[in-house]
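Everything below concerns the one structure shown next.
All protein chains but one are shown at their positions in the complex.
Showing chain A:
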């Protein structure tokens, strides 16, 4: 696809959780919990309210179509602020400091007085029905021609456990939202920018790491299309594919629009009750429905079933809208007969409705109320198909497809958080903010100063264990040994099921110092760390492994092993060295450096052959 010719405009919003001691508007720790650890739960309803401008936000209005009860899990690490039962504390200044640091790195203009706003979100993910958010800085620069539009400091939403149940541990964790202008014109550029911003954020050393701690929203539009916001892309490597698939979707929706217009297709106001028509049906879904409604879409035949993204059709898009009414989906004549609906029933339906061959018929079934809501949504989405691409907020599905979430919210969803006083950012405060060294620069510097391999230097710089690596080098550990242990051994042990989280940074340093002092062999490091993870104090573990094998002892061990395998050695000559290394190493169990073992073995083999 020629994205430039298609007029692709894309921007991203990156949400990064900050690693602060306390939450943004209360004094709870920013600790994530297992849901089974919850110590209390409660249920609430949310109601759409009129904004300060006198409007109800359209996204909020749609969420209200289906009034839902939400359930929340509370913990001994959450408080009444998360419960929406206590006014918020003043804004966490540590979080603001990090936001300012990021802002300065992007050469942004901080606002002079930061005002906390309430952003209406009534999908249940916030107990209050809004998310607190504050604009901190404006207008920054990205490599190339990119622009950072704004950086906002926000509170994280509660995490959905299942359906309408949310966990309050995540609610209120500070995050920065970095919004770029729609300055990217290829899917790859979007991914590259996201990667760069992520690197800058990690350069502060004060952001949370791990799955779910950073999320990207991608804004995409093409010429004649519409702005679509895709929420919550967690994997960086999928961003380009998400953009590609959204462009495909918009191109296909525009083609469907053109075809509909050429056919003079339309959407009527009428909904037909066809419940009686299916009284004898064998379709299990229709059989148990209290109400079956039909909407005729003149001129839509064949297009409802047309694919807009791999495996997703216009019919799927209509179905997504219907799901907002609490229904499972729809049937449409482009896919029928199927699902237990017979060809005779389809013919009868068409005849009953007077639908021509070129018309599509959509069936909506469910309770009387929900079916009526669904029919309204079908007509609404079908009308949007005549216009082309609707402006929407969409959620990401597997492999980069997307599904409808809600209309794009407008500015009507923002109103002041009256319980939080504004914060003034003085010139002195701004001047005092330090710009961190970028990880990309750090990697280059470590490569030069520490003589690390470029890939290792990069891995060390970008690793969440960077502080430990630095401490090790600072303590006089050889950089390669430090890198090998911190970046490799710990991960390998973790994969092997060793509880490495129980190993304190200081323990690692103790073990490495013992290696450097020649007390233990570097081969002993995995064993030592495993023992420490199992509860043995580091010093004790080192002592156990230290010494015990003198040069004479080693020579004796080697001589015995070679003597026991003399035929093998004479047969293989020096090639016996490799296989016998393992045997000796097993015997000395990391108490002797591999290099010394190799030397002793080589000498012994040379002696006997």
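Methods note: contacts are C-beta pairs under 8 Å (C-beta built on N, C-alpha and C of every residue); 3 or more make two chains touch, one makes a residue touch a chain; residues count from 1.
Following the convention adopted for this analysis, contacts and distances are computed from a predicted model.
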From "Glycerol-3-phosphate dehydrogenase subunit B", "Tryptophan synthase beta chain", "Glutamyl-tRNA(Gln) amidotransferase subunit D" or "Fe-S cluster assembly protein SufD", the hidden chain's UniProt protein name: "Glutamyl-tRNA(Gln) amidotransferase subunit D"
Residue touching the undisplayed chain, where the options are A:114, A:142, A:277 or A:292: A:114
Contact residue for the chain not shown (choose from A:17, A:30, A:92 or A:127): A:127
Missing-partner contacts on chain A, residue numbers: 42-50, 52-55, 60, 69, 80, 83-87, 109-115, 117-120, 122, 127-130, 133-135, 138-139, 150, 152, 410-416, 418, 422, 424, 430
